[in-house]
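Take this structure, written in structure tokens, and hold onto it; I'll ask about it next.
For this view, one protein chain was removed and the others were kept in their places.
The block that comes next holds subunit A.
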Amino acid sequence: MPVIDIQNLSKVHAADGLSVNAVNGVNLQIGAGEFTAIVGASGSGKTTLLNLIGGIDTPSGGEVLIGGRSIGRMSETERTAFRRDHIGFVFQNYNLLPVLTALENVEFVMELQGQPVTDRRNRAETLLRQIGLGDKLNVRPGKLSGGQQQRVAVARALAHRPQFVIADEPTANLDSKSTADLLTLMEQLNRQEGITFLFSTHDSRVMEKARRVIVFNDGMIQSDTDQ
């Protein structure tokens, strides 16, 4: 069974009397352990699709089933808990909490879940050391470079062992060296720990690293290739 099963999914954005079919009848399955990129021009609907999959937005039609459960049919409260327990998020602009240290940021979702403090602290520390930030545990994001912040964000996204991690343009704000480093890290985590990654990009170098590339155009899948 796929981790993510998308059936006839559509989303209509309405603004100023204009409506846009940002996602238009998409069918798609993502299996466990995939390392998949969604690429497409600006405005093609990548963010909208990832938001629907992540339960940040709700569909106008169709279904997103995760582990067999329809995320669009949950109540807001259920959906929030579902995001917390089953999905990891990495954002384009890092979105770490500026008032928390790197360690506290990585612990955060586990804390929301109510995990005991020693468990979550150990897990967060191990992860931060693993991604080469062992010396930055008690540093706040403002004192970290963009590349370092995004690594912390990746650690936060998978610390609570979600079913998959969604990353919307995770490298868009990074220079090429940091981009390469981050991708290496994500690949490593994918291969060694079996973490499922679904990310969007318009960077061809990022796209090359993906094992499956879905090209998105006008809210529809134009091509879907394994490489």
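Just so we're on the same page, contacts are C-beta pairs under 8 Å (C-beta built on N, C-alpha and C of every residue); 3 or more make two chains touch, one makes a residue touch a chain; residues count from 1.
In this section, contacts and distances are computed from a predicted model.
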| field | Per UniProt record, name of the chain withheld from view ["STAS domain-containing protein", "ABC transporter permease", "4Fe-4S dicluster domain-containing protein" or "Carbon-monoxide dehydrogenase medium subunit"] | value | "ABC transporter permease"
| remark: Across A:V23, A:V64 or A:V109, the one contacting the chain not displayed is A:V109
| Among A:R83, A:R123, A:K136 or A:K209, which residue is in contact with the omitted chain in the full complex? | A:R83
| request: Sort through A:V20, A:M74, A:L100 or A:A172 and give me the one touching the missing partner chain. | output: A:L100
| request: Kindly note down the residues of subunit A that lie in touch with the hidden chain. | output: 47-48, 51, 54, 56-57, 76-77, 80-81, 83-85, 89, 91, 93, 95, 97-100, 108-109, 111-114, 156
